[in-house]
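With one protein chain held back, the other chains of the complex are shown just where they sit.
Note that the chains are named A and B in the order they appear, and that numbering of residues resets to 1 at the start of each chain.
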Amino acid sequence: MTPIVKKVTQLVVGLIFLYGIYIITHGHLTPGGGFAGGAVIAGAFILLVLAYGSDVLKLRKREEDSSVVESTGILIFLALAIAALFIGTGIFFTNYLPKGIIGELISAGTIPLYNIAVGIEVAAALFTIFLALVIYKEEVLK
Amino acid sequence: MTAYLLCFVLFLVGLFGVLTKRNIIKIVIGLSIMELSLFLFFALIGYVDKGIAPIIVQNMEKAKFVDPLPQAIVLTAIVIGLATNAMLMAIAIRLYKKYNTFDIRKINSLKG
Partner (left out) sequence: MEIILSIILVFMIIGAIYALYARDLLSALISCGIVGYGLVICFLLLQAPDLAIVQIVVETITLIIMIAVILDSSREELKEKKVADPKLSHFNKWYVINAVLVIVCLLVLLYFFKEVTGTLDPLGKHLTRMSAAYVENAAEQTGSANLVTGVVFDFRGYDTLGEATILFTAVIGVLTILRVKGKK
């Protein structure tokens, strides 16, 4: 890629990543939530790989690392849902933490934790799909 | 009622693309157009005149909210549409490697 694209990417990709984290964690106060923030974070990583080539993140030959991150995300989601069986009322997948004042950052029970788990999972899933279909398909098409 | 009718016409355009085109990429584009028309139909059902987005801000007077239930349904459907498109493109890559064309009339050799 041309030096202009590389320089602009270098300046902007950190801000996009931070914006994605902001959308995820403020999911219960402003529009957004887990899915939107996860997609924006995946967009930041895709921009980095497209501008600098595929050896910028020291990606190994297979897409193992982002697969592991995605599996961790959905395991955290399931662990939070099963923990509702032992705390509180004992029904699967309820909202068992105390709900604070509406409008504060720490409120709404377990909804911010679910947002973070879904955000990690969606970001890693979209990045894995991008790696498998764009970067590593030359092995298949040779 | 005009907006509903135009949504239906967009759906029919996508359906025409899936049924009559011979290129696999055109079939995937037709399927994507069908899904987008359905998302618009859901969002149109839930609209209330002079309503605002369903978010509670501090010290707001009682106002009419737009219906939040169709928005929750469409939110997961958008990401599922992306997953379906990705799987179809993976199958298209495999078919191109084996037959060296995207034409579905030439993909007809079932090996036994």
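One rule holds in what follows: a residue touches a chain if its C-beta (ideal position, glycine included) is under 8 Å from a C-beta of that chain, and two chains touch if they have at least 3 such contacts.
Keep in mind it's a predicted model, so treat the numbers as computed, not measured.
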{"item": "Interface residues of subunit A (partner: the chain not displayed)", "value": "23, 27-33, 35-36, 39-40, 42-43, 46, 50, 63, 67, 70-71, 74, 77, 81, 93, 95, 99-100, 102-103, 107-109, 111, 114-115, 118, 121-122, 125-126, 128-130, 132-134, 136-141"}
{"item": "Chain not shown, touching residues in subunit B", "value": "1-10, 12-14, 16-17, 21-23, 25-26, 28-30, 32-33, 36, 39-40, 43-49, 51-57, 65-69, 71-76, 78-87, 89-94, 96, 101-103"}
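In this text, only the chains that are shown with their structure count from here on.
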{"item": "Euclidean distance of C-alpha centroids - subunit A vs subunit B, Å", "value": "23"}
{"item": "Residues of subunit B that touch subunit A when the two form their complex", "value": "53, 55-56, 58, 75-76, 78-79, 82-83, 86, 89-90, 93-94, 96-97"}
{"item": "Subunit A to subunit B touching residues, read off their complex", "value": "30-31, 33, 35, 39, 102-103, 122, 126, 129, 132-133, 137, 140-141"}
